[in-house]
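Only a portion of the chains appears, each positioned as in the full assembly.
Per-chain numbering from 1; labels A and B assigned in written order.
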Amino acid sequence: MNETNQHAQHTLHALKKIEIIVKGKREMFVQDLLEESGVSGYTIHRNVAGRGESGFHEGYLLFNDDASLVMFFAVSDESKIQSIIDGLTPLFEKSSGVMFVSDTQVVRLNKFLADDE
Amino acid sequence: MNETNQHAQHTLHALKKIEIIVKGKREMFVQDLLEESGVSGYTIHRNVAGRGESGFHEGYLLFNDDASLVMFFAVSDESKIQSIIDGLTPLFEKSSGVMFVSDTQVVRLNKFLADDE
């Protein structure tokens, strides 16, 4: 019944939010990776300042100077996370960068769900 | 007893974090909506780049070009979420945009809680 009013209802659906911070010159690498991984949308915040250390004791790589960075905000279903991690591995091994994954919910039109599911 | 020292204690309280991404020209629409919905504070990140598709298979609307976007970060209690979703519905139906809702905690002064609760 609800489908008769195709535009009426937006509800929240669980997804993962991905935040990736890399040096500015790596922006295209991350864009290409997200698109190859099937991530459907993201924003890019450029000229972000950042600070950190290559933290042996912390166990993850961050930035050791006040470099100009880009920060990506993307949403994805969980199935794509591992391929993004794998794609970032060579970058994180030779350069600085960090990736966060968090739970979020996104507003979604039910009419699309009715077609897809 | 604690209330006698009005400034001493900050603790964390659960709220929802709202992130809204729209085309730059929709900034005022979202500002007005947040304020009408009673959202007490937010930040606006302007001139953010974004990419995405109007994803029929994904089921939500994103940006189909490298448009200049604005990204809002707001906090709200859960009761206001639905009215924000409802307010964004006409915008998301005729234009691009996306809204995320996540759990967060905010640092809050206990002295205010003592007055309110």
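The criterion applied here is as follows: a contact is a pair of C-beta atoms (placed from the backbone, for glycine too) under 8 Å apart; a residue touches a chain by one contact, two chains touch by 3 or more.
In this text the structure is predicted, and so the values were computed from the model without any measurement.
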**Message:** Of the identical chains, 2 are shown. What's the total across the complete complex as given in this file?
**Reply:** 3
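Keep in mind that, in the parts below, only the chains that are shown with their structure count from here on.
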**Message:** Nearest whole angstrom, what separates the Cα centre of chain A from the Cα centre of chain B?
**Reply:** 18
**Complex contacts: residues of chain A adjacent to chain B** = 7, 10-13, 15, 17, 31, 35, 40-46, 73, 75, 102-109, 112-113, 115-116
**Asked** Inside the complex, what are the residues of chain B that reach chain A?
**Response** 19, 21, 45, 48-53, 55-63, 69, 71, 81, 85-86, 88-89, 92-93, 98-103
